[in-house]
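The structure appears below as structure tokens.
In this view, the complex is presented without one of its protein chains, the others remaining in place.
Chain IDs A, B and C follow the sequence of writing; residue 1 opens each chain.
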């Protein structure tokens, strides 16, 4: 690695931050049941503590995404408690996530429900989330709208577009000056015929109608198989419409596996599109982890994920943009591919380790997690409360 | 419709039976939560009562599949209670379904777990299920093995094949003379990198090794998108290896929607392959419903499903096999397709209604369900116990 | 069927027109070779004659889509010849299709090629196509841009967006007052890593930038498996951005099979979204067939397709919109589905036959095609010129 390359990688690592989700430290599962972990977090205090440990080890995870229903059940009244946790642990509240899927009234939809009354309640929850964001000084409200239907003919997709627009417009109207509303899309699950915001095109149109502070949120697991996700990223950057990412990996559907576990080359390509875009320098794209690593140890998986993200980002930073552009212009396919993929082939673990050392961070975050006291302590402390299980399937 | 065609349809309807699952009357959901229904069944007594109502209305659902963990938590000791319900309601226990996914010890697998101890426990549960089947005079034990792994490299797919074979061989060895072991396959969920029994080829090999009473169980939702399911059915019939079906429909993954709700032409084609095979006359293929219609009313969805199945089966019975074979042999594509699809275009609802009337059944099962007392009564009775909800996601 | 329903179906059939493609009468194949047909058309005169026969039999196919490279190799100079064919056969030239994929200079792209010189040539071809459209009084120029790349890193997706926009803007600028530019999208093939216009979101953005006469063209075979195509249709109608359809069916990829052959229920749902939209009355959505039925007889397949389209459209017209909307609003899922699917179950062949008779059309188009002289004559006349074959694979 040349000195220039090393410098580029270090600069990339210095600028790389990724948000961890509070729910990534809690027990999760599938509809067939949850496998419980002794060290899983139950309270928001535990989640902040865990997030702080991830940040301590990696230096790249200074914020934690909050889920209103689970982390601030008291709404605005819970903000001081969160602020106390921020002060105590040195990590900040990140994006605010309303919950539009769990209340029994949302059976046939939340902000796109045919009932005006239910829509109003759902919008109120979104506006409350915006207010929480304001109070916490948090920039982004992440709108995952799980609305949809299971059977052809049972709902009017056409009229629901209008309800959806109206609801999102109202939420946007509540935003403060520095806030953003990120509109997420997903092709299916938990509904299986139509999902009201099913792809980036729909999210983009809704964001455009809602207003200038609305952007699109790309969850890497929310695409049909085969979709060229990096191309969507490039389009959204081109349109100045990319708000952020929910990172995870998958082999089939929204599997919510850890980043880079199934197709690391794709993550590299996504990072490359970001880095090579002029938009990347503006600092307007939020990187967030959204996984449901229900088999791997929660903290272990989170540290592993941040480390993998750093390494894949470092690989992407290695691409010689200028040389690549020339080869692309001349349509020298094999040479361009070798230049591009050569960066992916490069083993960046040594240079990332040097950077960690220089920055006073753990040089072996996973090893130190296992060797340290924190994981042992919480495993012992929390084991009792982690029992039970149960299945949503029947 | 000619008299000959009417006769064919009536004969088909007389022979058509489809099993309902006990869990199809209970509340189910997705990992994001359950939407509870006032009339959902909680106890096995309620499930038998509901199944009897479906059979009363349709005349085609004389058996109910049982799930050992949920319906016979006491194991063999619960058999007399089941028999009392059979006697009371006039529907019989159908296939027996062990549960290999819910116990916390199954986190890394059940009968394919690397731990010999856990495998032994799982096999014991299977053998217990076989014994329950014997005691109830039930023919089939349906083996859905959800084992697998989430991340490349974390388990040895190769060694797990051997453990799987060993476990299934032991289960087969416990079968009584009239019993069968049906081996189900599924490409993914609840594991997302590899599933130990992922396709019909694997299920077929395992059944072959296990012994002559082992057959393959085809769940119509357990295939990659695009898969020609009717071709797999034809192959299994050709190999005398088809044990039965778990019917449901889907648009994306294992959506567990009601049969015929997304792609009714495919159901017609599957029925056609069955009817046109010499194997169909042997009565060895079990038709079972396996859905998780968590939005539709439980009883409503089940009655609708049986009626749709009857109608699609009647359409398939309308195909003129002899004429079709001739056109196929001459490669007269358009004529063959018109002959085939013409049966699907035919509105069989009138002839099915006539058949219902002649057999003394409800001529409008869905209408009579709504007009009758049963649904009203259970809705009132059960409402109190159906509260709560909750999500497996976080 | 009530008198009101019959009236609705007749009105729907009176308004239903679908364009046939000139290339649908010619020999086509796969990369593995062409299977030649004795009656296939080679010349534009033959294609017009065939199209006229389809229209004579069905009364629903008054226009024929033209492919500039194959049908007007002389460009504008060929317009009088086309006009003579229109006059002779009583069918009109329909949409104009430039060819951006066959010339050797398009190896690395046409209007998105890194070479400014090649882009200029491709744009000139598009502008020429616009001029042909003007001269023929044809409304739509259909832009299928097959540009893309096969390997990650070999082309800059980001910069190609700008080239694409520039080229489409220039083409739009050439449009006359009554003309439209329809932008088609496709996820893959003939390129296999990225396609520059890969989904409706990209097509929509490009059309928006190009100008008010640019709309999106939906080819039903150009989506990832599982995509809810009818929802995209609804969105485009909502945005007043739907220009037209290329109809065909498929099981896997862009299989180009005949409409309704694989999933007729989906075609019904697409027609339903169209009919139930206020936009449908404006007459601005072009229905076009785009198939490559290389196994079925060319004329046979085309007549069969138009008839199937008429029947599925009649089924969609049967849906009671008002009743359905009420049931949807009340979230009565099963009742709504039955109302919706009931229209699909209805055998409309008799009522369509009555309509044909009343309109003085053939009551059995396929039967009359086979019984008539036309097919026999062309089969004899053209057989000699249809020989050869060959594969693009190696």
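By definition in this document, a residue touches a chain if its C-beta (ideal position, glycine included) is under 8 Å from a C-beta of that chain, and two chains touch if they have at least 3 such contacts.
Treat the numbers as computed from the prediction; the structure is a model and nothing was measured.
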{"item": "Sole residue of C:5, C:131, C:255 or C:368 that reaches the chain not shown, by the stated touch rule", "value": "C:255"}
{"item": "Contact partner of the left-out chain, one of B:25, B:193 or B:345", "value": "B:193"}
{"item": "Sole contact to the chain not displayed, among C:33, C:80, C:212 or C:367", "value": "C:33"}
{"item": "Hidden partner chain, touching residue among A:45, A:105 or A:366", "value": "A:366"}
{"item": "Those residues of chain B which, in the complete complex, touch the missing chain", "value": "107-108, 114, 150-159, 161-162, 187-188, 193-195, 198-202, 204-205, 224-228, 230-232, 234-235, 237-239, 265, 269, 272-273, 276-277, 324-325, 328-331, 333, 336-337, 339-341"}
{"item": "Positions on chain A where the hidden chain makes contact", "value": "225-226, 228, 251-252, 261-266, 295-297, 300-301, 304, 311, 333-334, 337-338, 341, 344-347, 349, 366"}
{"item": "Absent chain, residues of chain C that touch it", "value": "23, 26-36, 67, 70, 101-102, 104, 107-108, 146, 149-152, 187-190, 192-193, 225, 250-253, 255, 257-258, 261-262, 292-293, 295-296, 389-394"}
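Criterion: only the chains that are shown with their structure count from here on.
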{"item": "When chain B is superposed on chain C by its C-alpha atoms, the rotation angle in degrees, nearest 5", "value": "180"}
{"item": "Copy pair chain A, chain C: interface residue numbering same or different (half cut)", "value": "same"}
{"item": "Whole-Å separation of chain centres (CA-atom averages), chain A against chain B", "value": "37"}
{"item": "Residues of chain C touching at least two other chains", "value": "225-226, 228, 265, 333, 337, 341"}
